[in-house]
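With one protein chain held back, the other chains of the complex are shown just where they sit.
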Amino acid sequence: MTVRFGLLGAGRIGKVHARAISGNKGAQLTAVADAVADAASAIAEAQGCAVRTIEEIEAAADIDAVVICTPTDTHADLIERFSRAGKAIFCEKPIDLDYDRVKACLRVVEETDATFMVGFNRRFDPHFSAVRAAINEGRIGDVEMVQIVSRDPGPPPAQYIGSSGGILRDMTIHDFDMARFLLGEEPDTVFATASVLVDPEIGKLGDHDSASVVLTTPSGKHCTISNSRRATYGYDQRIEVHGSKGAISAENQRPVSIEIATNTGYTKPPLHDFFMTRYTEAYAAEMAAFVAAISEGKPASPSGQDGLRALALADAAYLSIEQGRAVKVSEVLG
Amino acid sequence: MTVRFGLLGAGRIGKVHARAISGNKGAQLTAVADAVADAASAIAEAQGCAVRTIEEIEAAADIDAVVICTPTDTHADLIERFSRAGKAIFCEKPIDLDYDRVKACLRVVEETDATFMVGFNRRFDPHFSAVRAAINEGRIGDVEMVQIVSRDPGPPPAQYIGSSGGILRDMTIHDFDMARFLLGEEPDTVFATASVLVDPEIGKLGDHDSASVVLTTPSGKHCTISNSRRATYGYDQRIEVHGSKGAISAENQRPVSIEIATNTGYTKPPLHDFFMTRYTEAYAAEMAAFVAAISEGKPASPSGQDGLRALALADAAYLSIEQGRAVKVSEVLG
Amino acid sequence: MTVRFGLLGAGRIGKVHARAISGNKGAQLTAVADAVADAASAIAEAQGCAVRTIEEIEAAADIDAVVICTPTDTHADLIERFSRAGKAIFCEKPIDLDYDRVKACLRVVEETDATFMVGFNRRFDPHFSAVRAAINEGRIGDVEMVQIVSRDPGPPPAQYIGSSGGILRDMTIHDFDMARFLLGEEPDTVFATASVLVDPEIGKLGDHDSASVVLTTPSGKHCTISNSRRATYGYDQRIEVHGSKGAISAENQRPVSIEIATNTGYTKPPLHDFFMTRYTEAYAAEMAAFVAAISEGKPASPSGQDGLRALALADAAYLSIEQGRAVKVSEVLG
Partner (left out) sequence: MTVRFGLLGAGRIGKVHARAISGNKGAQLTAVADAVADAASAIAEAQGCAVRTIEEIEAAADIDAVVICTPTDTHADLIERFSRAGKAIFCEKPIDLDYDRVKACLRVVEETDATFMVGFNRRFDPHFSAVRAAINEGRIGDVEMVQIVSRDPGPPPAQYIGSSGGILRDMTIHDFDMARFLLGEEPDTVFATASVLVDPEIGKLGDHDSASVVLTTPSGKHCTISNSRRATYGYDQRIEVHGSKGAISAENQRPVSIEIATNTGYTKPPLHDFFMTRYTEAYAAEMAAFVAAISEGKPASPSGQDGLRALALADAAYLSIEQGRAVKVSEVLG
């Protein structure tokens, strides 16, 4: 069985998924839709698929699944439409910036029994998933403390900032998911603090560019997250888990791992420049997992509930920033 | 000029300082005092010095300086006595567990114009001080975010826990000082959370064994601290500073840096077993700085105020844990 | 323009090249031939191409280029046939085990003006090519000494040993090419020593499993090569170049770069298991270079002369082993 895909949204992340679909033997990219005709054409040409409208894809008998890469404020509507159209749905994070909207949307997913997966790509990174596997094998005993460092090489454009939902819903949301993935226990308390250190324009837009978060779980496990919209040395993506019998970490990745020694020292090249290059394998594995779920008729993971829970952590984090206190996640759940 | 030392307290850390004094060309260990006669004799024999009482050292014309390594609850009294006796004083951290007691004690130090230094040894670690130096040279631009990981290989004995003032005053206090050392700006807000994950006995004694802390400064810099009383892999001591132009880190140290490759992977030996071996060079450099301050008639650093400020951070952290909120340091200042 | 490929030989390395062709946008795998029908069918099915005979491929108008992955003793004949058939030719190393046969074969290539490339895949490894690029940029000044360590995870099957031409023509030949690639000057003297340490059966077949080689150039540069048919820790592939202004190295690669710390130390997983996984990117880049040479009508590199010269170094090395002396390469040139 080959899963036939429609791609909604032909921007930066759309291209990433188009390549992941093309590289997957069980998948085929049938059509792409984008409000910007040139963007759609570029992918259509590169991957050898058709350009269609969203409506056409919705109605198409030769499309089994869609990948939603459109602007965030269209996600929930599209998820509902395509759920009702009987398609399997992969949606980029976040599902929506509003918790209640996400809940309502997931209700439709549930009612229509659609196969649904949310795009938390990092779970599929071979290094990060090896960390999870080693924990499962008991290599470090019981998980006690998790450290996540996640820094973008630079801030996004101002126009993106405006509709991003803020750094915690846009960027940290990946780390919230990673924290849940690694802790093995649902965090129930969030403390967050954020500031503007990189670019004052970001502050004027009401957003932050630097954030620190502490999550705790009922049994007393901790997770700290450190975020910045700046990292001159590349896309900084590290996780570390400390347990009762040891610790495990996944270090940064670089495209070329040479080392040059001179009288000024030993130098290795900068890291990957951003997610498109850093997480190439993760995007491929993510798509493979989605295709497998469809093919085998099993639920996809990470699920809509995973998307919802990460958003709740972001909401709790914003309440924490506002009130300067640790916030129970239950306070923000609808 | 040779600075002649009296050592007060012949326990574990007393031995460390005795060796540091003996290895310093400008210093001489003249006498050692300890309530436990055998402990004092052991150091006296090993280092070739006399055993005397505290009173004798206080009155001795051939003693210029003392190193206070006695139990914490005796520190403030001894500092006052030896300040009045005209001796230079090096005191192990903490000065006292009570903020007001420290303030009062430091007033005596000031009135008597005593040379006074507090034992925050990590500032003198060659790797950590190289981090500070690189920041000073502008290598990473403006400091934005600091990460400190500090884990002991195992918990202290129960009897020690009882009089330690709690993990934040006993262990994290080093990290609070390191945070101040690295941030280059006084943290004004503290959030902390702590739990018992390692040993329930520690919880029964009212203490914690795992802690996470976030400090922030007026300009918006952050520092996260991660502490545990357990690390199967050795004494885990790492710092990392992220700035506007780059980042700098000091990795863990191990006594032997070989690597064995087999069919199960590539293995390096565990880290140093604890502070006595990890910070050998730091203790020597610390003592050298103290001796230099005395010899040159200059103020010693880190000062009593550094000790006081670190304690204030610990107090604020405990208030934060109690009330589940970010605490202004000004709230706990007397 | 799309280059249409016929694949000759559907064994282990054939599969590697089939994947590289399929993953290349400018290339298309049209047909595969193999004496073992099942092997050909497997690739045909996996990559969606036809099974044909060598004769059919030779005569096919819809085939522009062939990739020769058949047993070594068929290489030279096939190169000649396909040169005359007007196809571009990529041939796995070695061209032949006999120096004069290679020379004769390359004469046909020259006369027919065929585009010809020999499969020294390591030149295309992103890490190794970055080493070469850094040398070209003058980062380490003039090259002085090169170290190459190359160890297979385990010995090949006995039947392969028999027709391999010996470890120096089969395995070290890659290192001879890498030495030439990195030295930037033609080595003119070879010293080699080899022994049987891994498996006495290899010795009974007249081959060795462990070898050390020293190459020197007219200006006095050195290269040492260390080879073994055994490495319990994975496929060990390292290069290091020391120059007048510094040194540069490319370290080993592993599929998963996590680190687990326990009371026995810090452990990273083993290396890639062999060339198929270690050099995935190199094989893709190699094929891309071949396709580009064909498309642009330019000579391909590494050339037949590169293959010839590496074989001459192997021949000289065997003479060195036989006579226990440094051998001038000119002694073995026809």
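Think of it as A, B and C in the order they're written, each chain with its own count starting at 1.
Please note the rule applied: contacts are C-beta pairs under 8 Å (C-beta built on N, C-alpha and C of every residue); 3 or more make two chains touch, one makes a residue touch a chain.
Just so we're clear, the structure is a prediction, and the values are computed from it rather than from any experiment.
Although one chain is not drawn, the whole complex shows that of C:Ser210, C:Gln253 or C:Thr280 it is C:Ser210 that touches it. In the complete assembly, the contact with the undisplayed chain comes from A:Gly265, out of A:Pro157, A:Gly206 or A:Gly265. Within the full complex, the residue among B:Ser210, B:Gln253 or B:Ser320 touching the omitted chain is B:Gln253. Although one chain is hidden here, its contacts on subunit A can still be listed: residues 232-233, 261-270.
What subunit C contributes to its contact with the hidden chain is residues 142, 144-145, 147, 149, 151, 189, 191, 193, 195-198, 210-212, 214, 216, 219-222, 224, 226, 228, 230-233, 236, 242, 244-247, 323-326.
Think of the hidden chain as still there; on subunit B it touches residues 23, 126-127, 130-131, 134, 139-140, 245-251, 253, 255-263, 269.
Simple rule for what comes next: only the chains that are shown with their structure count from here on.
Of all chains displayed, A has the C-alpha centre closest to the centre of the whole protein C-alpha set. One inter-chain figure worth recording: subunit A and subunit C are separated by 40 Å, centre to centre, where each centre is the mean of the chain's CA atoms. The mean-CA centres of subunit B and subunit C are about 57 angstrom from one another, to the nearest whole unit. Taken residue by residue, subunit B touches two or more other chains at 232-233, whereas all remaining positions touch fewer.
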